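The structure under discussion appears below in the form of structure tokens.
All protein chains but one are shown in place.
What follows is chain A.
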Amino acid sequence: MKPLTTEEIRAVIARGKLKDTLFKALGILCLAFGLFVIVALILDMAIKGSERFTLDFFLNFASRRAAQAGILSAWVGSLLVMFVTALAAVPLGVAAGVYLEEYAPRNWMTQVIEINIANLAAVPSIVYGLLALGIFVYQFGFGQSILSAGLTLALLILPIIIVATREAIRAIPAMIREGSMAVGATRWQTCRYHIIPYAMPGILTGVIIGLARAIGETAPIITIGALTFIAFLPPAPLTALPDGGTAGLFDWVTAPFTVMPIQIFNWTSRPDPAFEINAAAAGFVLMAMVLAMNALAIWLRYRMRKNIKW
């Protein structure tokens, strides 16, 4: 083959670069479209709901008059349910992930378990709601409470946390594990001092992605019977109850509740168009809660990763 002349080489490079430019343009277009949709949605909600962004909106209970209706019970309910969810799902998910990566023998049993964790992540959330209705609400007698809702959503995000934990652990180089074992550490010491701390940024990301998913879930919460109209808060620990007694430390977990997405759903299904303003405003607040959680995750991950270099 005759060697290429300089002109021919330049022509080849130019053809290659044209494709570079085309693909780059296409990529930017796709990205812009996605961003445009989400920004438009958020702006739309913000503009529609703008007249409701007052302190009262956050401090009022639901009401039949749209202008006076607020989201107090909904955002408090969402936060409390998330708290229970995180408390239940994080230890379970992290422990399961650590076990699967660090302890479990590689055999057909663990293969089956691994495949089924992937399956669990794909189960529609309404099915978790049905499961929880049978088990938590009736079998265990937790009732239509914050506890039932929190545990239901914990089940829902458990696979996400397990997968995030495993991926974070896999990213730790084998030489770190070997370095720890080589001085005579047990598996647990290796996990406790190295594997879990170094996997923490990744685990945390998974936890927040899971919680961000859970906070928007509506179907399973409706299934277990959250209220759609509620004009009181769960009793804060050690405060006076209306019946004259004092609330225990954990009375709030058994209280009835509502959450943000249910409140939004409730308002959009009202005939009075004034409630649409409430729905848009609440939607914006929910969106802000999710974005705030993501921001927190990014910040925490950045802080924790700063010191972890191999």
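Following the convention adopted for this analysis, a residue touches a chain if its C-beta (ideal position, glycine included) is under 8 Å from a C-beta of that chain, and two chains touch if they have at least 3 such contacts; residues count from 1.
The definition used in the following text is that contacts and distances are computed from a predicted model.
Here one chain is missing from view; checked against "Fe-S cluster assembly protein SufD", "Chemotaxis protein CheA", "Aromatic ring-hydroxylating dioxygenase subunit alpha" or "Phosphate ABC transporter ATP-binding protein, PhoT family", UniProt names that protein "Phosphate ABC transporter ATP-binding protein, PhoT family".
Contact with the chain not shown here comes from a single listed residue; of A:185, A:222, A:247 or A:287, that residue is A:185. Between the chain not shown and the residues A:5, A:21 or A:307, the one that touches is A:307.
Screening A:16, A:105, A:242 or A:271 for touch with the missing chain picks out A:105. For chain A, the residues touching the chain absent from view are 105-106, 173, 175-186, 189, 193-194, 198, 307-310.
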